[in-house]
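Here the complex is missing one protein chain, while the rest keep their positions.
The block that comes next holds chain A.
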Amino acid sequence: MSKDKHDKEIDGPTGVETTGHEWDGLKELNNPAPRWWLIVWLVTIVWAIGYWVVYPAWPTPGGHTKGVAGWTQYGKLKREQAEITKRQSTWLTKFHAASFEQVKADKGLYEFARAGGEVAFKENCAACHGAGGEGRKGYPNLNDDDWLFGGKVEDIYHTIKVGSRSSHPETHQAMMPAFGRDGILDAAQIDDVATYVMALPQGATAPRADAFVRGEAVYAANCVTCHGDGGIGNRELGAPRLNDAIWLYGGDKASIIQTVTSARAGVMPTWENRLDDDTRRQLAIYVHSLGGGE
């Protein structure tokens, strides 16, 4: 088809020039796009080229074009983090100088400490104690009011610092003998003492059955030194309270028998060299604020 011919060909019904292309009798009409559209398109191309020059854009072997502005995502992150740190530093300085008492009295400072503690808790403590400090078997629930080593914010701070049975020289060092395994008590005695321990929460109202009375004697001879009279526990030694409703390893008879037989010795690491003092203090405030703090 010659150029002259299709230049002049006009579609009858629409009166529009055709491009001269034809498929099975269908002819393409030439409705040109508006010129402003072309201009916008060209502008975007120019813009894109400018973008390639200024910003990192094309992959190259072993890297990518860097762009003259020197902009990187890492740089952006760094700037933003610096800004956050700067904003934090005012609070951190204030927090650093304040005692626990002062923090508790200052609403803003308290919420700041709590928020920081919550983040640190989720990063460091949640693996064992649970995301909300709810604990699980062998890992104490931090929401309740039962504390092995004390529930005051200072006590919590100390426990975080030294850990339990950790490598810290001042660590909490409670150690219960394995009464059954080491042959100190026989199975019957353990069964009796378990019956007695299970009844401890009832206090003086517990029915004095034979097993209970026998267990009471075993308890008085072997357990009372640490767990105290009536199972009141001893925080100095880290001996849990036995006359309450909270059982770290289970309160059913089988669990108690197992505990007496083989003993339990949970471990918490020292955080002294892992977290700085301010973070540990924030953690203590957060844990204290979970609801069980004394």
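Methods note: contacts are C-beta pairs under 8 Å (C-beta built on N, C-alpha and C of every residue); 3 or more make two chains touch, one makes a residue touch a chain; residues count from 1.
Everything that follows uses one rule, which is that contacts and distances are computed from a predicted model.
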Not-shown chain resolves in UniProt (candidates "Cytochrome c oxidase accessory protein CcoG", "3-oxoacyl-[acyl-carrier-protein] reductase", "Sulfate transport system permease protein CysT" or "ABC transporter ATP-binding protein") to "Cytochrome c oxidase accessory protein CcoG"
Where chain A meets the chain that is not shown, the residues are 6-7, 17, 19, 30, 32-38, 103-107, 109-111, 130-134, 141, 143-146, 201, 241, 244-246, 289, 291-292
